[in-house]
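As you look at this complex, bear in mind that one protein chain is not there, while each of the others sits in place.
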Amino acid sequence: MKRKHPVLALTAAAALGYAGLAASQAKEQFVPANFYWVGPYAPGGSGISGGMLDYFKLINNRDGGVNGVKFTWEKCETEYNNARGVECYERSKKKGPTGATLIHPLSTGITYSLIEKGTQDKIPIVSVGYGRTDAADGRIFPYVFPMITTYWSQNTAKIKFMGQKAGGMDKLKGKKIVNLYHDSAYGKETIPVLDAQAKKYGFQVTHIAVPHPGNEQQAQWLQIRQIQPDWVILRGWGVMNPTALKAAQRAGFPRDKIIGVWWSGAEEDVIPAGDAAKGYIAAGFNVSGANYPVIKDIQKYVYAKGEGEMEDKSRVGSIYYNRGVVFAIVTVEAVRKAQERFGKGQPMTGEQVRWGLENLSMDDGYLKKLGATGFMQPLKLSCMDHEGGGQVKFQQWDGKQWKVITDWISSDQSIVRPMIEASAAQYAKEKGITPRDCSKEK
Amino acid sequence: MALSFFIEVLLGGLLAGVMYALVAIGFVLIYKASGVFNFAQGAMVFFAALTFVSLVERGVNFWLALVITLAVMVVLGVATEKVVLRPLVNQPPITLFMATIGLTFVLEGLSQLVWGSQPHGLELGIQDVPMEWLSQSANINISQFDVFAALVAGILVAALALFFQYTRIGRALRAVADDHQAALAVGIPLKNIWAIVWAVAGFVALVAGLMWGARNGVQYALTFIALKALPVLILGGFESIPGAIVGGLIVGASEKLAEVYLPQYLNAPLTQFFGGAVNLQGIESWFAYVVALLFLLVRPQGLFGEKIIDRV
Partner (left out) sequence: MLYREAGQFKSTYAEDQQIFPIRQDRIGVLLFIAFAFVGVPLVANQYWFAAILTPFLIFSLAALGLNILTGYAGQLSLGTAAFMAVGAFMAYNFELRIPGMPILVSFALAGLCAALVGIVFGLPSLRIKGFYLAVATLACQFFVLWALQRFGWFSNYSSSGVITAGTIEIFGYRFETAAQKYLLTLAIVSVMALAAKNLMRSETGRAFMAVRDMDVAAEVIGIPMMKTKLLAFAISSFYCGVAGALYAFCYLGTVEPEAFNLDLSFRILFMIIIGGVGTILGSFLGAAFITLLPIFLNVLFGGISSFFQVEISHAWLSNIELIIFGGLIVFFLIVEPHGLARLWQIGKEKLRLWPFPH
């Protein structure tokens, strides 16, 4: 890992000069890059920002932007801290010719803090794979997009995966599942949906909390050893993940019976656990690997010119990096969709991009054109449904890399959707919001 | 079954306590010699482990890496003493405490600046797996790594004890700890002694960093283990190394037993009592602090701390 020398970077930067020229050109689409590069979660923040910005560079370099509108951005350090995140948001929302296009807060806490502000400022809050699950109800949360897969959807897909392994959903009856979760808003989110599924399929579920930060899990894994579950669902974050895998090894629990959420399923989560991570399975709405046309294009149009974001090139194609690329793809395609309606070759406002997001529809053919077949799932959003996908793939760590072991497994919306609507309705009641009438949306 | 489980929880807790004590010893050393509550100890642990593992990953020999890291920690300790603490001599303890938090930020930034933010795995050659003979004969799972860590802690404490008891510097250190003024009066160079203490604390941080790093991986979150050491400190007393060990054992065992048994036995009756679902899980996030607190109400100076007598 060589550090980029500030002076050496000058030449590369002179060629790009995005930030400096941002104000002078009008045909630009500004996207805030409010991520984190320090602190305990820096691996996630730096990887995702790298993937996202590299894809923007790809679009700018290869296609000359979206119908000639180039993407610009500005980085702001949030430290994964609510107050800093809000400050970054306020600072970035008026930049560029049309203000912030949309924002990826990249922290559940910051997402919560921005829901009202974004709605007021008409800037879509796009939380891909995190944030507030019930915001998938677009009638009550018009500006919030927990896109692709929410925690609840993902959880039903996990149970489906277990059912497949057991040879049918009816075989889940009497099975024992432990839900090991980070004791926080994020960790607690799936408890109700698991309980509902336990009732439906007749398995037993035990919820075990791990206090933040999760670097000590002796007591929890001794309990798991007592319960002797068939599966352990790991809802970890940061250091809790490798610690859980290590502790599982200490308790003699097989790692291929542990299924992690996507925030437990990056290379950075398993490498610190060393051999203890071998066989561990994680769900993901994006896969790892550099073998997809879209990543190859990034290598060709961005890295070959020495403009790549990642200092450690080996991280290109890692889970976090690819997740950043997915973030960027939905951003770019939403802008493209919005341009179709509001004027090709024009920078879009947040309000227009919101329409683009809501009417985004990407089927297999569409993904193929992007070079992302199998890389991400087909999406179709609507006024009612701000999630739009709901599928996950399962990947297994073989000690060196993540191997995809299933195709897209869809979620069980018959369980999730009513819960989302009930929860959103409670929010609407507390806040005094009248839901939109989706039949009137154009 | 139930008994062997109890023993398993208890032993596991005691061994976890040893890991806490490893961190707590670093705090005690500095507090004892200079009266500084060094909050940067956690960051020092992280810095040491990250430096070591980054060197090893770049192909440096294990022992050489150990020596280099140790040298870095000594330099860091001496520099801290010279740049941060010496200008703050005679300031109230809270100012010194705050300065060490400032130092924490510097160290955290510095380690990630130099070595990057990616987490690393660390192998010390001892597998972190349950000892088979024990789990087969008694159905008790105790990791061999934990036993190894306990041994290391034992050796460390013994070495520190010998160092303090029998070397010239050790004696000077004890003199300084007892009474700064008197130590100065008999010609002990106070500044040098403080630099040495910081260097020794750096060494302790390295040991703790290796143990914790091998256990959970080397990453930023290593800085959080300082928080695990704090209840150990108030329980054992800020000035006592045996106190840190005993405190560690008590904290480790009690928090594990509480986390396993309290929700099991108290959730149902409490739920009935309050008429709503009560779940005591996660109690270990604060249980050790409350145990220490209750203990302090009886003995305000901790287990082995020095009794402070106030005079008007």
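We just call them A and B in the order they show up, numbering each chain from 1.
The rule we apply is simple: a contact is a pair of C-beta atoms (placed from the backbone, for glycine too) under 8 Å apart; a residue touches a chain by one contact, two chains touch by 3 or more.
Since we're looking at a predicted model, the values are computed, not measured.
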Among the chains presented, those that the missing one touches: A, B
Residue of A:V31, A:M52, A:I115 or A:M240 in touch with the missing chain, whole complex considered: A:I115
Identified contact with the non-displayed chain, of B:V9, B:V152, B:L222 or B:A292: B:A292
Candidate in contact with the missing chain, chosen from A:S127, A:S153, A:Q391 or A:S423: A:S423
Option from A:D63, A:E90 or A:D407 whose C-beta touches the chain left out: A:E90
Contacts of chain B with the absent chain, listed as residue ranges: 37, 83-84, 87-88, 91-95, 97-99, 101-110, 112-113, 116-117, 227, 230-231, 233-234, 238, 276-283, 285-286, 289-290, 292-293, 296-297, 300-302, 308, 310-312
Chain A residues touching the omitted chain (full complex): 3-4, 6-7, 9-10, 12-14, 16-17, 19-20, 36-38, 42, 46, 49, 74-77, 79, 81-84, 86-87, 89-91, 94, 108-109, 112-113, 115-117, 132-134, 183-186, 188-189, 191-192, 211-212, 311, 423, 426-427, 430-432
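One rule holds for everything that comes next: only the chains that are shown with their structure count from here on.
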Between chain B and chain A, distance of the C-alpha-averaged centres to the nearest whole Å: 36
Touching residues on chain B, where the partner in the complex is chain A: 5, 8-9, 12-13, 16, 108-109, 112, 116-123, 128-130, 135, 141, 143, 145-146, 212, 215-222, 224-225, 228, 255-256, 259-260, 279, 281-282, 284-285
Residue ranges of chain A in contact with chain B within the complex: 1, 37-40, 42-43, 46, 183, 207-213, 215-216, 218-220, 222-223, 225-226, 238-239, 242-243, 246, 249-252, 268, 271-274, 276, 311-312, 315
